[in-house]
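My structure is below; once you've seen it, I'll send some questions.
The complex is shown incomplete by one protein chain, all other protein chains being positioned as in the whole.
This part shows chain A:
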């Protein structure tokens, strides 16, 4: 045996014996001091070989022995905490990895709660704050990978990353702030950075280093869901360090490359989210996607197709990263093709949640903005094919947001793919989403774009006042002259005169019959328009005259076409039809409902019928309707001078009365609405049942269960509205029964809009039909509906559907709660 090794062993054995048995403080201290020789920081250093032998073989033994002796009595053997200081120095100055492992081990082994546990925890906190974690990791960077050291690395890795969890488990409520994950992981990030600094320095010095341990730490931390904490520290610093420094860039690339595959997704997602832009991402990742299959999968598939949680800027930097290098652009092109394919797939449109569709649309737009014209032209046919299919199936959808997505993407994509062709232009309402999407489609400005764009604005705004003064000067100059003593009336400020329009000629018909005649036979468009405008008021004013011609009037209005560009034609026609229906509900509603299934109508007309029926029902069921109608009085010109001018005396008198009057209590101020019968009650059947009769019998031009699902959705919504308006009426019960049957027949309909309609109809039934009648007459239907609702609430792809189902379920619950106390006594 090597004499040097045995000498060390003997010395250590002797020291351990003394430490474990001695009660003499001075003796213990001197023993410890002699052991410290091997740590190499005293004046009398041991030779390097002995130091190495000690740290390799005996250090952990000594540490464990020290941990074992830890107790208040033992520390109290010497005054002023000398012993404790010396004791701690072994952990803080000896080889970091072993010290760390022993610390963790003793913390996990200590009884809880105990003096020893707390002492060790405090020591660990000191260990962390002294930056020893960097030493732990640095120790692993230089080492060659042997089987033993791999095991050690594995253990270290687990301990390093799971430190907050382990400490939290042991210390419960007593845990220290340093071990909170939100404090620990940023610290870990700092330590990783320090190790990277050391690595870079040693690489500069020509030494070989491995940073796979760091990658593993990073990967594991990210897998544990701590991307934000650790990368939040790392990324900004690395962004600065990699700027124009190839060595740092290489180290960075290597750091990410060495991340194990199973952690790659977590790390990449964290990086993409933390990086402020595509160029930074490109510096940090390099051509990672072309080197690692896993990284490529994550970047081009997982983050684009399988997830949709990234905010738009993240998506932009991800796709921007792909666009920044010629090798990666191929991937971008590939991604665009796949994105468009998914975008256009009709099954995806039906089954994917709206947020994901939106996400994919945004991705498509960003890709289009990133790719050049030549690249797009190369695969134009393929792209156009999937685009066209997508546009078609999207415009077919009954959900407005889906249609709008189709329109926006189609506009932008066709402009990019076919720049020479005539631009495609849809009509859609602008809202926040459309503006955001259109902004995405615009090519990215250069980095300093905004400041440049800001400049030209200033001179323009500076110029306009000048122009104004010039304009203002013109007329003044023209009028100067003749009568100067009268020129003082410049201060007359005009009132708003925007309401000054050309007056309609006085051809307005004065009777309902005149309107009817004008609408059917007149070739005089002014008269036609005047009749249309006057009709609603006339119908409301003279119900008796309307009843005589109500059916003809409804027929004419239903078939009325917009022959001239009358502003607000749809609204006028609808209001007139509603007025006619309200005036003579039984006959007109029956006629309209029958026409709903008749042959020669357009979808527009059929939907109008539904709208009119719902609006008329609403008007009829409005409480206090008659009172209001009578009050309405002469329309239009009777407008009073606005009430701003209460004469002074009135104010004074009121004030005096108020001061002299004592009130003991105050009644409700608002006038109670007069109670009255629900007029809808008598006629609800005419509105409702004909609509349900033939929905499953297609005619040549109208197939509710086939292509015309939009109308079916509207029908479901309308039926729900009708039964809701029929609340408190006797007919609500048979209506509810019929409606539940209707819902049952269609419950698995593929179209989201239809399902929404059905769900809201169920809610309306629950609200309208009295609870007792529901339970007595429709128990089976309720049970079936309940299980269906539960199903939808859990599994439907559409968020609104789930929400509606949950609401309906809540109503069911409330129903039960209301009945239970009744039945219990």
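One rule holds in what follows: a contact is a pair of C-beta atoms (placed from the backbone, for glycine too) under 8 Å apart; a residue touches a chain by one contact, two chains touch by 3 or more; residues count from 1.
Throughout what follows, contacts and distances are computed from a predicted model.
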| item | value |
| --- | --- |
| Listed names "Histidine-containing phosphotransfer protein", "Transport inhibitor response", "Prenyltransferase alpha-alpha toroid domain-containing protein" or "G protein subunit beta 1 like", matching UniProt entry of the absent chain | "G protein subunit beta 1 like" |
| Candidate in contact with the missing chain, chosen from A:173, A:204, A:501 or A:662 | A:501 |
| Given A:111, A:246, A:374 or A:493, the one touching the chain that is not displayed | A:493 |
| Missing-chain contacts mapped onto chain A | 475, 479, 482-483, 486-487, 489, 492-497, 499-503, 636-639, 641-642, 644-645 |
